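Only a single protein chain was left out; the remaining protein chains are all shown in position.
Entry: chain A
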């Protein structure tokens, strides 16, 4: 039961998310109402872009860290918001029409997913809509002067540079705003520090954001000379990007699942108690977040925590109960060494191997932070062994704190206390 509580994301939406979704909902209603009242300007273009947005939503994907993205949809929204003219005819649609086309496209593209039981992440959807709308509201009023410059008849082909500059600046600002919203949301959701969350989001969003932004501008400009042929043609470079990212996200997810699954061999072999590796890894990641670790470090920490007992496979007989905190230190060190040896054989997870190897080090040997976290989390789980009893948790924490001076890092134990308190609070509620 406890395990479930540790993993479960807050099922309800927090207030920030609700605000986001309400804002997006109101925008949608306003956009659709306005467009219905005024009539659709240039319906052919609107439908073309709407279809592209829907197709992009259909092909949405989940990036590492459970982030839902829809690159083609976002790029098409940007393109529609930035449109100056289509085949030489000025594009005169309003910002509210952009909102309406985006919302209808997103809803249409989300329906097939919904039909097979994969509801969209409402907050991610709302973020995409809001980002596109912000851009539209900022840019649409400028289309008049920019369009005149671009179609200036004095020059044979007009002057497109001011338009390009404005587009680039606004898209950058929009992407930055999106990152900040995403980071705020993430900081609330997984309780990580805001600064760390911003850096994590930038690391994740920068490459894809650059590709999407460039494609959006490309689409807006290509529509001038290529007319509607631009829509299918533009999809080609972005489709390649999308395929590459889908593969990347897929292997990342599989990797994590596999390490999580195979870490259970120690349980099946009777070396540790059922659920031990999983609990230690969850507790470790929570502590790591509390200590302000960034996502790449957290991933290493999680792998190391999942595999911290893998060295036991090389033992002749399982230690009774698998309680390594009670085993003699020399043997614990040997297990750590053997485990690191196994992980080093992968040839890639050197950082993880090092963390596992030094998980028994005392503070005097100044082990890496991740090793200290695993040592404390492991000891805690050995003492409590998955029980949800508050007194037992308090006793275990007390014991670690008493040892804190020499064996366990006091800072780590402090962070663990906060994490465990929070969990106990959740349990009580």
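Everything below uses one rule, namely that a contact is a pair of C-beta atoms (placed from the backbone, for glycine too) under 8 Å apart; a residue touches a chain by one contact, two chains touch by 3 or more; residues count from 1.
In this text, contacts and distances are computed from a predicted model.
Of "Metal-dependent phosphohydrolase", "ABC transporter permease", "Gas vesicle protein GvpJ 1" or "Cytochrome bc1 complex Rieske iron-sulfur subunit", only "Metal-dependent phosphohydrolase" is the UniProt protein name of the chain excluded from the display. Within the whole complex, the absent chain has one touching residue among A:41, A:66, A:172 or A:254, and that is A:254.
Within the full complex, the residue among A:208, A:304 or A:356 touching the omitted chain is A:208. Considering the whole complex, the residue from A:80, A:160, A:380 or A:408 that touches the absent chain is A:160.
Contact with the chain that does not appear here is found for just one residue of A:60, A:128 or A:224, A:224.
Against the chain not displayed here, chain A makes contact via residues 87-88, 150, 157-158, 160-161, 164, 207-208, 210-212, 214-215, 217-218, 221-222, 224-227, 229-230, 233-234, 236-241, 243-245, 247-248, 250-255, 257-262, 264-265, 268-270, 310, 313-314, 316-317, 342-343, 345-349.
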